[in-house]
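Can you keep this structure in mind? I'll have questions shortly.
Apart from one protein chain that is not included, each protein chain of the complex appears where it belongs.
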Amino acid sequence: MLKIGLLGCGRIGQVHARSIGQIDDARVTVVADAFADTARALAEKTGAQVMDSQALIESPEVDAVVIGTPTDTHYDLIHAAADAGKAIFCEKPVDMSADRIRDCIKVVEASGVAFMTAFNRRFDPNFANVQARIAGGDIGPVEIVTIQSRDPSPPPISYIQSSGGLFRDMMIHDLDMARFLLAEEPISVFAVGSSLVDPDIGRAGDVDTAAVTLTTASGKICQISNSRRATYGYDQRIEVHGASGMIRAENMLENTVEIASEAGFRKAPAQHFFLERYESAYRAEMQHFVRGVVDGAPLSPGIFDGLQAQLLADAATRSWTEGKPIAVNVAG
Amino acid sequence: MLKIGLLGCGRIGQVHARSIGQIDDARVTVVADAFADTARALAEKTGAQVMDSQALIESPEVDAVVIGTPTDTHYDLIHAAADAGKAIFCEKPVDMSADRIRDCIKVVEASGVAFMTAFNRRFDPNFANVQARIAGGDIGPVEIVTIQSRDPSPPPISYIQSSGGLFRDMMIHDLDMARFLLAEEPISVFAVGSSLVDPDIGRAGDVDTAAVTLTTASGKICQISNSRRATYGYDQRIEVHGASGMIRAENMLENTVEIASEAGFRKAPAQHFFLERYESAYRAEMQHFVRGVVDGAPLSPGIFDGLQAQLLADAATRSWTEGKPIAVNVAG
Amino acid sequence: MLKIGLLGCGRIGQVHARSIGQIDDARVTVVADAFADTARALAEKTGAQVMDSQALIESPEVDAVVIGTPTDTHYDLIHAAADAGKAIFCEKPVDMSADRIRDCIKVVEASGVAFMTAFNRRFDPNFANVQARIAGGDIGPVEIVTIQSRDPSPPPISYIQSSGGLFRDMMIHDLDMARFLLAEEPISVFAVGSSLVDPDIGRAGDVDTAAVTLTTASGKICQISNSRRATYGYDQRIEVHGASGMIRAENMLENTVEIASEAGFRKAPAQHFFLERYESAYRAEMQHFVRGVVDGAPLSPGIFDGLQAQLLADAATRSWTEGKPIAVNVAG
Partner (left out) sequence: MLKIGLLGCGRIGQVHARSIGQIDDARVTVVADAFADTARALAEKTGAQVMDSQALIESPEVDAVVIGTPTDTHYDLIHAAADAGKAIFCEKPVDMSADRIRDCIKVVEASGVAFMTAFNRRFDPNFANVQARIAGGDIGPVEIVTIQSRDPSPPPISYIQSSGGLFRDMMIHDLDMARFLLAEEPISVFAVGSSLVDPDIGRAGDVDTAAVTLTTASGKICQISNSRRATYGYDQRIEVHGASGMIRAENMLENTVEIASEAGFRKAPAQHFFLERYESAYRAEMQHFVRGVVDGAPLSPGIFDGLQAQLLADAATRSWTEGKPIAVNVAG
C-alpha cells in the first residue's frame, strides 16, 4: 500500500484524491493546505490526517507526495521532499523559471527520488492511443503534427495577469503534446498572437488567439493553434500525418446522440469542463505514478520534460514579442 | 454505337437520355411520347427523330428500347419489342399483375431478347459496394439485413390512389434491395402499417408508415421500415450484419460541411430529391445495360427479378391486410 | 445517509457497491451472499458488516436493500423486504413468471415500500437524452422505433439452457427500451428467430438471432433486432423517427481515434464489455434510487415495468414458437 501525502487540497488536489481512491494499493494518508478548512474537509472524506507541509513531507506515514499547491511554492516543496527521500508527483508547471527548474533537477537527481511532472493530457486514452500507435509504426515516420486546442471561455483578467501569458499558461500543454508526438526535440519556434476574444486580455499584455510553428532537425513540422474561447465546448484535437498514414483524435462530445431535422444532423457539443474532459486522463496519470513508485518503474513525463516545455513556452513568448523565429536548444 | 429508342419522354425518360448522352458508344436515335410536344423537346435536345411507339420499335434505327411510359403500357410494349427482337430496358414495376409479368417472361424468353428491369438502387455506388463486399466475403455469411427507407414527403393523394399501395409503390425498391443483399429468396413476409403521416392516406386505404420482416429458408432475417415523410431529406440506408462483421451505407448529405456552436456539431440534411440522390445510380444502370447489350453480357436485374419483387410486394400487402405472416414461394 | 444492505455480492453486486461509493449520502452497511468468502471480500472493501439475508433485511442498520442475487431468490427476498418495510432495488428480471411478479406487486403495494426495477439502460446518458428529448417534443410524435442490440459473443450453453431463452434473457432489455421510447404500450408482438451463430444454441431450443415487431393502438411501430454475436463490440443502438425529425444514439467506441491509410479511415471498435459500456448507466441508476428513497420522489422504472417487460418477452417467445403475431394486453 503506497501512502501518499497530498500537498494542496484545492480543486486539483481533490481530483488526485479521487483518483487515488480508485487505486487498490494506494491511499491518501496525510493532507496539507494553507487553508485549515480545506485540508480538514478532504481529510474527513479520505480518512487522512492533517499536517503542515513540512511535517507531511517528513512523516513516516508518507511514501510519496503529490504537489498541487500554487506554482511559486513548488520549488521549496520539491527541495524538501527530495531531501526527505520521498517520491514526487508535481503539477505543471514545475516552476515559471527555467533556471529554478534546473535547480530542482539537480536536487532531484542528487537525491535519486522518483519524480513525475503532471502533464495529464499524455494520459488521455485517446491521445495515449495516438502516441502508442505512432510509436508502433502505424503511420510510418511522423511528418506534420497539428494540434488544435481551444478553451471554452477565457479565465478572469486577474488570472491572466499572473499566468505568465498564454504561451506559458495554456499552450504549454500543447508544446508538451508536440514533443510527445514528434518524438524529436524542436529546434525552432515561431509564434504569432492576437487579442481577438477580449480586448482586456490585450491590454493586460497577453494574447487570446495564437499559433505556433515548430520544426525539428530532421524537418518535421508542428502547427499549434490556441484560442481562449470556443462556443462549442473544450476543443482538444490532435492529428499526425506520417509517411504511410494519418492518425487523429477527435473531440469528446457530451453524448453520442444525433438529431435530424430540416436543419440537418446535429450532435452534442464537446464536453465543456476540463475535469470532465480529462477525468480518465487524471485517473490514468495517477495510476502510472503509483505503479512506477511501487514497482520501481521509470516515470514519464519526468522533470526534464517539465523543463523542456517551459523552454519552448519561453521561446514562443519571445518569438511573438520579437516577430521572428527563435532557435531553441532544448537538450541543454 | 448502340442506337436506342426512348419510349416515354417524361421525367424518367429525360434522366435516361442524359445518362445515354454520357456513354461513348450509345445514342438516342428515336423518341416517342403520347404528348407530341414532350417528344419534340427531347428530340431537339438529343438530335433524335420522333416516331410513334410501334414505328420506333420496328425502326432499323433502333437496336434497343428504353421503356419509361406509364406502367399499364409496359405489357404491350414488351411484347412488341420482343417480337421485333429489340433489347429491352424497362422501368419498374414491369406490371402491377404478377400473372401478366409471367406472360412477359414467356415472350421475352421465347424471343431471346436481352431484358433489364430498372431497379436503379442496385447501381447506387454505395449500395453496389455493400453488395460486392458481402459477395466477396468481407462480413461472412449474412444474418440480419436492415433497410431504412423514407421519402422526404408524401405524394399527392391522387397518386396514392392509383399507386397500388405503399408496399407495391414504395417498398418494392426495398424488397428488391433485400433480395439483392440476402442473396437468398425470402420464404415468409410479415407486414404492419399505419397512417401516421397523413390521415387522408389512411382514408384512401393505404398506409404511410410500414415495417416488414422477411425470413429465408436458412434463417436469415430482414427488417425494412418505410415512411412517406422524413423532414431531414431522402433517408436511404442499408445495413447488413454478418458472421464476421457488419457493413452499412449511410445517407448522402447535401455537403460535407459541419458547423459547431453552443448547440453542438451540425451537418447538412440528406439530399432531398431522388433524381439528385440517385444520379450516379441512374448513370451506372444505363452503362450496365449498354455494356450488356453491346458485349452480349448478362443483364441483372432481369425480368425474373421484376416478378419476384412484385410477388413480395403482393405478399406484404396481404400480410398487412390479414394481420399474419404470408408464406411466399418466389421461385415458382 | 442512506444505509444500504446488499443482497448478493457477485459481479453485479460489486458494480452497485462501487456506484454507492460515489454517492455522498449513501453507504453500504451490510452485505450478504450465499458464499461467505464473497461476502467477506466486499465487506472488507466497503467497511460493511456481513449478515445472512434475513438478518440483513431486518437489521436497523439497513434502510434499503439492493437485490443482486439469482433470479429465483427474488420472490422471497422481495416479500421479506416488503414485510420489513425496506425500500427495494431489484435486478431484472423480477421473476421469470409473470404470475409471481403479480404476487410481488401485491405485497409491495400493500406494504407501501419504494421499489425500483433495475433496467439500467434507461439510465445510459445517451439513451436517457434521447428519451428526454422525445418527451420534450424535439422530434414530434413518435412513429417508428428501431433498436439494434447485439452482444459481443454468446454466453456458454449452460447459461443459455437456464436463461429462459433469448427473448426473456437478452431482448427483455430492448422490450423495456421500446416501452420507454414509444411511451405507449404495445398491443401486438411478432417475433422471428434463428440459430445462426452457434448450432448448439438451436439444439438447446433457443435462438441466437432474432427480430421483433411491436405495434401500439395508435399505430406506432417498433422493430428490434438481436444477435448473440457482434465481432465489432457490444452493439447498442436506438433510433426514433418522429413527425418532425429523427433522433438516434450511436455506439460508444473504445476511443475517438481515427487512422487513415490506403484502406480508408478507421475508428475503434465499440466498447466490448457491458460493465464498461454501461458504467455511467449503473452509476446514474443507483443515484436515481438513492435520491428517490431519500427525497421520497417516485422511482422509475417500477415493479409494474418489470411485469410489462416480462409479458412482452413471454409474448415474443410464444410468437416465435407459433409463427404468428400475439396480441398483448400489458395493462392488465
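Letters A, B and C mark the chains in the order given here, with residues in each chain numbered from 1 onward.
What we mean here is this: a contact is a pair of C-beta atoms (placed from the backbone, for glycine too) under 8 Å apart; a residue touches a chain by one contact, two chains touch by 3 or more.
A quick note: this is a predicted structure, and the numbers were derived from the prediction, not measured.
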Of A:Ala230, A:Ala284, A:Leu311 or A:Val328, the one touching the omitted chain in the full complex: A:Ala230
Residue of C:Pro269, C:Gly302 or C:Gly323 in touch with the missing chain, whole complex considered: C:Pro269
Touch criterion as defined above, residue of B:Glu58, B:Asp138, B:Glu185 or B:Asp198 at the omitted chain: B:Asp138
Interface residues of chain A (partner: the chain not displayed): 141, 143-144, 146, 148, 150, 188, 190, 192, 194-197, 209-211, 213, 215, 218-221, 223, 225, 227, 229-232, 235, 241, 243-246, 323-325
Footprint left on chain B by the chain that the document does not show: 125-126, 129-130, 133, 138-139, 244-252, 255-261, 268
In chain C, positions touching the absent partner: 230-232, 253-254, 260-270
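Here is the rule we go by: only the chains that are shown with their structure count from here on.
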Most centrally placed chain - per-chain CA mean versus overall CA mean: C
Remotest chain, chain A as reference, centres from CA atoms: B
Same-residue or different-residue interface between chain B and chain C, half as cut-off: same
Interchain centroid distance [CA atoms averaged], chain A/chain B, Å: 57
Length of the line joining the C-alpha centres of chain B and chain C, rounded to whole Å: 42
Sites on chain C at which at least two other chains make contact: 244-246
